[in-house]
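One structure is given here, and the rest of the page talks about it.
The chains shown are only part of the set, and none of them has been moved.
Residue numbering begins at 1 within each chain, and the chains themselves are lettered A and B in the order written.
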Amino acid sequence: MTVGLWLIGARGSIGTTVTAGLALLAAGAGDRATTGMVSELDEFAGLRLVPPGNLVIGGHDLAEVSMKGRAEELVQAGVLPAHALPLARPALEAVDARVCPGVRGGGRDAIEQIQRDLLAFGDQHDLETVVVVNIASTEPLSPVLPVHEDLAALNQALDAGENPVPASALYAYAALDAGLPFIDFTPSMGAAIPALHELAVERGTVYAGRDGKTGETLVKTALASMFGSRNLKVTSWAGLNLLGGGDGRALADSDRAAAKLASKARSVREIFSPDVAAPVHIDYVEDLGEWKTAWNHVRFAGFLGTPMTMQITWQGCDSALAAPLVIDLARFTARARLAGQVGALDALAFFFKDPLGSDEHRLDHQFRRLVAWAGEFRDGGVRGGSVRDGGVGDGGVRDGGVGDGGVRDGGVRDGGVRDGGVRDGA
Amino acid sequence: MTVGLWLIGARGSIGTTVTAGLALLAAGAGDRATTGMVSELDEFAGLRLVPPGNLVIGGHDLAEVSMKGRAEELVQAGVLPAHALPLARPALEAVDARVCPGVRGGGRDAIEQIQRDLLAFGDQHDLETVVVVNIASTEPLSPVLPVHEDLAALNQALDAGENPVPASALYAYAALDAGLPFIDFTPSMGAAIPALHELAVERGTVYAGRDGKTGETLVKTALASMFGSRNLKVTSWAGLNLLGGGDGRALADSDRAAAKLASKARSVREIFSPDVAAPVHIDYVEDLGEWKTAWNHVRFAGFLGTPMTMQITWQGCDSALAAPLVIDLARFTARARLAGQVGALDALAFFFKDPLGSDEHRLDHQFRRLVAWAGEFRDGGVRGGSVRDGGVGDGGVRDGGVGDGGVRDGGVRDGGVRDGGVRDGA
């Protein structure tokens, strides 16, 4: 089984780390190489996930900088080990050559351009399916409009030549409409509107998101269970996030930061309660390079209301935290698609700050849900079909059938673009 | 149902906070009063635990200082709210009057003295059972001797007039031998030797321990699951604990600190792996008063081995963290005793740094175990008996029967001391 991993924002830090990392894994680069990959835990053995070595990477980006150049910066910053460069160079060059120019916005045309790129990629590499993952720069917060509420209205607007959604949602539309899984690792709109949920269900495909949970929120949702199970009441949780790197630079734009902050705040409110004071800030601090430092200050009440304090400083390398999760998500999502699942993959809430289809934020509960869900793949008998049955053999979009995840036989080519399936199917 | 809570070290910070806290609860002292009490969580509703208001406190101590004086210090330190004093004074005075002189060591005589005190307490208050909880100053680390390995050998040594165990184990012996539950909230020896396990089983009673998990280790075992489920490898975990208060003063003695450090180190090794560097220190810093500050510095490896860092500063009030857990433990343990359980209560591992009968350290797993275990009490049908059946009606020690937790009908009086049950039964 060969699966495509199509990265929106492929030339960024995460994309480059994913590419270099898979190359190092393929080269057998030491016993710590798979550290951080959830799908490599014993709990997920025997699920017939696509092996990392069978992932073929492609993507969209707006930037012209070469992935090799980016990788050198990541070595300097201590994100990639120095021995990575010579080993990863061929892979970086090969993937770089597959990166197509992305879109900044647009309507029907942009969607079709994206689908043509996905189609060509699937064709060329003879892929079982292609998982599309958004790791592009966070977009400014988009207003949710009435036209986002149902698919008919959205299609009508697109047909009328309007541009009713931001770029992330165009990528999501293109992927889902082509019967492909879509994952949003950013807080951008992506698939998180009812119209696109409808589209995913109609095309019989899956989506998951959003905003990868890699640092401050990871800790928050781990400690939430601690406070909860000890009946200790959190009364405030304040945070300051300092970021260098490309992501930091993008978030220095306060409109973009707004999307991130909204995602963070939503989770605090849902984890604790709406009356917990939870101020949170993001700052771009260029000299941190590819690193991130988050300070969290937590006040909680103990017996008889006695107030106590906990402080956490997290110094992580965001790309090294995110990259393995992107690979995990591709593996789990491809498996779910091929097993015939449909709609939002709420069982992947474990990976996200703002989980679509779920309002469970406690990390331990999310993990158990993930383990239980994935366990069903062990016997292969998920929702009436082995991987082969679910995965191939009939055109996803062409006949609207659930239980199909294929690019090879149908997918993009037949249902998606050539036959005009997108509009017909809607 | 009225249950005794017998505190070894009753006049210390925890004992005073337990006493004042129960008085405030009885006075209906505001909605945050039960914060920190695990047994008050929804998960434990309907278990027919003894209501906090039905706990009668007594204890042993070596100190002469009045609990009222201690409570005033705790108000000054911000552990107890200022309005607590007038409300709690009667309770503090009443309990103080019930505190008997403790033992520093000794042999058979000491055990018998302790049992006489327990007996008198049970008689006087007509108690269903008495849970004995050790919250005395941590003892210096005791060597484990051959004589600790089985009950016959231990009894032989005691009969020969030897003093083969430290005070904590004398208390444990006295309690278990009288068919009463024993809990060790300290890292002292207590019941943690095979000979006393044997005694507990023989007398059909339960024990749990040891070393309450209230701060640094609580956080450690909460985060252990986070790192584990994300496949992030912890490579070192260093800690410095600064303590004021009586506990800090006791631990300024490096022999006593050794016991505490051993308990902490054991848990780190068991949580992570023996090759994780985990230096840990305890210092007495008088000006911290009743407060404790712990700093933890964690290094962990992410994808491709990239090293990252997390730091945690915990500023807690140990007594306010410990007191509600002591109440929880009394409630759960009394329930288990009355339901006829026997031996080490491994399901209480959630409460301890060095859990007896269990090697599970991950907090979330411990909590689920606790919930599952306690859930069996909901229907009353645990191990063949309702609470009444299990609790009363036949002499615990007298006939060695499992399924009996009583002081009233048998317990201390018949089996324990008067009839010489201790030696006969052994």
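Just so we're on the same page, contacts are C-beta pairs under 8 Å (C-beta built on N, C-alpha and C of every residue); 3 or more make two chains touch, one makes a residue touch a chain.
Please read all numbers here as calculations on a predicted model, not as lab measurements.
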Number of copies constituting the complete assembly, 2 shown
4
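The definition used in the following text is that only the chains that are shown with their structure count from here on.
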Which whole number of Å gives the spacing of the CA centres of chain A and chain B?
46
Quick check: in the complex, which residue numbers of chain A touch chain B?
17, 21, 24, 29-30, 32-38, 40-41, 78-81, 84, 218-219, 222-223, 225-226, 229-233, 301-306, 308-317, 320-321, 323-324, 350, 363-364, 367
